[in-house]
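Left out: one protein chain. Kept in place: all the others.
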Amino acid sequence: MVRVAIIGQGYVASIFAVGLERIKAGELGYYGVPLANELPIKVEDIQIVVSYDVDKTKIGLPLSEIVQRYWKGNVPESLQEIYVRKGVHLRSLRNLPIEATGLEDEMTLKEAVDHLVEEWKKYKVEVFLNVPTTEAFVPFGKLDELEKAIKENNKDRLTATQVYAYAAAQYAKEVGGAAFVNAIPTLIANDPAFVELAKENNLVIFGDDGATGATPLTADILGHLAQRNRHVLDIAQFNIGGNTDFLALTDKERNKSKEYTKSSVVEDILGYDAPHFIKPTGYLEPLGDKKFIAMHIEYISFNGAHDELIITGRINDSPALAGLLVDLARLGKMAVERKAFGTVYEVNAFYMKNPGPREAKNIPRIIAYEKLRQWAGLPPRYL
Amino acid sequence: MVRVAIIGQGYVASIFAVGLERIKAGELGYYGVPLANELPIKVEDIQIVVSYDVDKTKIGLPLSEIVQRYWKGNVPESLQEIYVRKGVHLRSLRNLPIEATGLEDEMTLKEAVDHLVEEWKKYKVEVFLNVPTTEAFVPFGKLDELEKAIKENNKDRLTATQVYAYAAAQYAKEVGGAAFVNAIPTLIANDPAFVELAKENNLVIFGDDGATGATPLTADILGHLAQRNRHVLDIAQFNIGGNTDFLALTDKERNKSKEYTKSSVVEDILGYDAPHFIKPTGYLEPLGDKKFIAMHIEYISFNGAHDELIITGRINDSPALAGLLVDLARLGKMAVERKAFGTVYEVNAFYMKNPGPREAKNIPRIIAYEKLRQWAGLPPRYL
Amino acid sequence: MVRVAIIGQGYVASIFAVGLERIKAGELGYYGVPLANELPIKVEDIQIVVSYDVDKTKIGLPLSEIVQRYWKGNVPESLQEIYVRKGVHLRSLRNLPIEATGLEDEMTLKEAVDHLVEEWKKYKVEVFLNVPTTEAFVPFGKLDELEKAIKENNKDRLTATQVYAYAAAQYAKEVGGAAFVNAIPTLIANDPAFVELAKENNLVIFGDDGATGATPLTADILGHLAQRNRHVLDIAQFNIGGNTDFLALTDKERNKSKEYTKSSVVEDILGYDAPHFIKPTGYLEPLGDKKFIAMHIEYISFNGAHDELIITGRINDSPALAGLLVDLARLGKMAVERKAFGTVYEVNAFYMKNPGPREAKNIPRIIAYEKLRQWAGLPPRYL
Partner (left out) sequence: MVRVAIIGQGYVASIFAVGLERIKAGELGYYGVPLANELPIKVEDIQIVVSYDVDKTKIGLPLSEIVQRYWKGNVPESLQEIYVRKGVHLRSLRNLPIEATGLEDEMTLKEAVDHLVEEWKKYKVEVFLNVPTTEAFVPFGKLDELEKAIKENNKDRLTATQVYAYAAAQYAKEVGGAAFVNAIPTLIANDPAFVELAKENNLVIFGDDGATGATPLTADILGHLAQRNRHVLDIAQFNIGGNTDFLALTDKERNKSKEYTKSSVVEDILGYDAPHFIKPTGYLEPLGDKKFIAMHIEYISFNGAHDELIITGRINDSPALAGLLVDLARLGKMAVERKAFGTVYEVNAFYMKNPGPREAKNIPRIIAYEKLRQWAGLPPRYL
């Protein structure tokens, strides 16, 4: 059994909840779940116990009602028993057409942290899946600065994810262990402050920013070119989508966060910083969750030959991350059992756009996958 | 030093010759050569000593003249001293607008084999790079059938590549070791008859069919999808090109050879035989050596979501293989030094579309690359 | 009212029937019908009265049952009253995994023609929509040769479409007028024998080969380039699909018919025969009716600049033609009313890949559309 708390009951979390329950009900196979049912902990062992949000129209409702905004098929009955509770917002929904409310409207951040810890004890949470709206943030670097911001109730300095991760550490200390999966761009596994905090408090952190869609594909294609010693001249890549997350990214500050994590892949894999334009570019509402991706790569091959590759695609955004979460919830529990507190590169390298810790590098996902299997105690697949 | 004999002085071999000499002259870096200059044997150590062809307009000429048909830049002077000699043809140029002549017009195949062995002794050949026109062929399977065909001068049963490989084995036996790199689809490393022959005669075989262009890219993209447990619904892939090799493939029999090697990749990597249409489709003369490739892949992601990827590209065909040959020549010599007679999967898995031996499977190239480095005694790159 | 007989109750005809009835039922707008409801004859006036096929599993069944093979939604009730009757086959289903039976198995072709004419009188057919399987055919050129073939019961010389068109002419003569819409590649509107026959017998012919998918798009893109005087260097275009029509085209003879009509567009529009590879290439069953198209065009712009365009798409094959048939049925009746016997270039130029008569040329469809509107008595749209 893995007892999971969701943070941010939006598109990704809703598809995660629906897909998980459909698998349990035997309606679906394990497609989109990288490790399928190979792990000692089974997909069917995952149980969502509670969810958090700050959208006024979601708080207090059961998941069965919320997922209908994102999923037109039959809603699994089991979702009627899981409720959305109030989290902290801290500008999370700024500039979005959504009315927000958060615990910090009624209490200090320190009190909110304590409040959350108490709730989590009641729900016996083992793993947190953090998928709220993309945030504009500033990393901390030093643990004492983070602690100071909490103590001083510094609402301008902290983002919701930073507060959740901090609270998760307090909780882990009290209950002896927990895992926090940060699937959004806010630096947590890449922020030494949080890694130190995690190590000291029996928290496992996975992060940052779930690797779905064009970025891990780029990683593998660049790996492919690098291995042939083809010299990449330039890379243009963009996404256009119509879900709320793309809408949120029209906000310049948030967009910057994404750009940061998406670009690190180029130099990490090629070994040089090929000129690139890699951005989640645009919002086009009718595309919905099925984004349009386009990528153009030019390179030099043997004897100076000039080649080019163009990749386009239509990719469902939320299922891609939701499928990874099915693994991450289980790997989170496994890491706690192994007492692998702090962050785990072997997991991050495959599942995350910006694998922590800070000094860690991106590698082709095809390689990362084998390292992951090894960490998870599974036999190699291709190696 | 690696003393190399070329078989088939066409586009690939000419770009190989020009690029190699330009590297030696300091005009070019190592782009397109996968292992660059990391191997103990240096790129600059490769020396082409002789070349074979059956095109009447090429036999007897120095490479410096021939490469001008394929390369418009300055021709390296060093190519003036390498000459093209007469090989065996055996229907190689059938249906092509080229007049052929071969040793078998004047002698039996057995005599031709002996004749070649004598020439090679004179040139002190260490590695053969086999890049003649794609052949229609039937593999042998059993070594005695191969030996019988040679003995009986069975010109209908044997292809030129089969005769060259047979001759290379005789030569290797006499001189104590040699390597035969089969970069074309004819099954050699995948034909147990030849692998047995090679083991018995101190021959190293690499093969079959150099992995360039869309096929290894497909391998890596399928690996990428498989690792996320995405279920591939269908794959359509085609190439259109304008070089003589594409012209040769308009011949149905030859085309079948290519199709065979290109398709094995799907089941090997996915673990199931996703429906696919993978063919070198068409000849369009003005495209020249820069082929157009297109690939369409549909797959199922988490919660039943339906995604699709489209990849198109313009890729210079011949430089892609020529760059691999720069490695293969050196690895061939290394394998001889290590007495790794027979065939070497670790090399084939990265460089070949249809890696021998027969029972061996395709794996993602990104993985194969690391195995190759290990075999070659190089430190891992991403692993 | 337009009373329509269908010939070939396959994918196209079934989507035509379903879509038409759904429009009548108010379930659908006029999307995909070029002239929407602008014509004096309304979409709702079209009535399918009978259908012909030679597939043993279809003959005798109501359309309501047959369309379920192609359409998963609700089946309009009105289709329960339309039945499939036996046609002539003449090798139409050769090499396909379908058992065929035809009138010619029981009588001579002349008798079959008379038999059909009698049936059609009973159904009071006004327009024939000819959409059977693509045929391998030889055009007649001279009317007396056609008449001779019928008289001599020459089953090897005639195709089913040629017999149907001949019968339609006999029928038109007797009833004073009818229209035959040939939406398949067999040359009818482009065969002077049939045009002469039509003129003499009060028959209107539209044809040949419905212009859907990549071909008319190519026409417009080439028109676009031609108008800027860009010099097209080469064109590669291919389709891969999974419906029975693509399966039929794996038969070499049939494929040739398609190629013929698809290629004429290049020289007609550019004014020179740019090198091209335009073929309905491959069959990949899981693609179903939604084909994958890819097109690559290179051209020279001002001051010798070298540009390229790549177009890919996923296009539902059958609805594209079915939507055109909704117009063609009505235009057919209008042409009969105007006594425009023979063939009508203004209609063909927009709707057909190979617009008859034989000497007529392809023009950009965007232009053809305005000519069509003019012929149909509609105000210009953009002109």
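Just so it is clear, A, B and C label the chains in written order, and each chain counts residues from 1 on its own.
Keep this in mind: a residue touches a chain if its C-beta (ideal position, glycine included) is under 8 Å from a C-beta of that chain, and two chains touch if they have at least 3 such contacts.
Because the structure is a prediction, the values reported are computed rather than measured.
J.: The chain left out touches which of the shown chains?
T.: Within the full complex, the chain left out of view touches A, C.
J.: Out of C:N95, C:N154 or C:N229, which residue would touch the omitted chain in the full complex?
T.: The single option touching the absent chain is C:N229.
J.: Taking the full complex into account, find the residue in C:V2, C:A189, C:L203 or C:I363 that is in contact with the omitted chain.
T.: With C:V2, C:A189, C:L203 or C:I363 as choices, the missing chain is touched by C:I363.
J.: Check the options C:V75, C:I221 or C:M352 and report the residue that touches the missing chain.
T.: Checking the options C:V75, C:I221 or C:M352, the one contacting the hidden chain is C:I221.
J.: Among C:A320, C:A335 or C:A376, which residue is in contact with the omitted chain in the full complex?
T.: The missing chain is touched by C:A320.
J.: One chain isn't shown here. Among B:L90, B:V163, B:I310 or B:L383, which residue touches it?
T.: Of the candidates B:L90, B:V163, B:I310 or B:L383, B:I310 is in touch with the missing chain.
J.: Counting contacts across the full complex, list the positions on chain A that touch the omitted chain.
T.: 233-234, 236, 238, 240, 275-277, 279, 281-287, 292, 294, 296, 298, 308, 310, 312, 314
J.: Name every residue on chain C in touch with the hidden partner chain.
T.: So the residues of chain C touching the missing chain come out as 15, 18-19, 22, 28-36, 71, 216-217, 220-221, 223-224, 226-231, 269, 300-316, 319-320, 322-324, 326, 350, 363-367, 369-371, 381-383.
One rule holds in what follows: only the chains that are shown with their structure count from here on.
J.: Please classify the inter-chain touch graph. Allowed labels: line, ring, star, complete, other.
T.: Shape of the chain contacts: a line, open at both ends.
J.: Of all the chains, which has the CA centre nearest the overall CA centre?
T.: Centre-most chain by C-alpha means: B.
J.: Rounded to a whole Å, what is the gap between the Cα centroids of chain A and chain B?
T.: Between these chains, centre-to-centre, one finds 43 Å.
J.: Could you grab the centroid distance between chain A and chain C? Build each centroid from C-alpha atoms only and quote it in angstrom.
T.: Here chain A and chain C have centroids separated by 52 Å.
J.: If you look at chain B, which of its residues touch at least two other chains?
T.: Each of 308, 310, 312, 314 in chain B touches at least two other chains.
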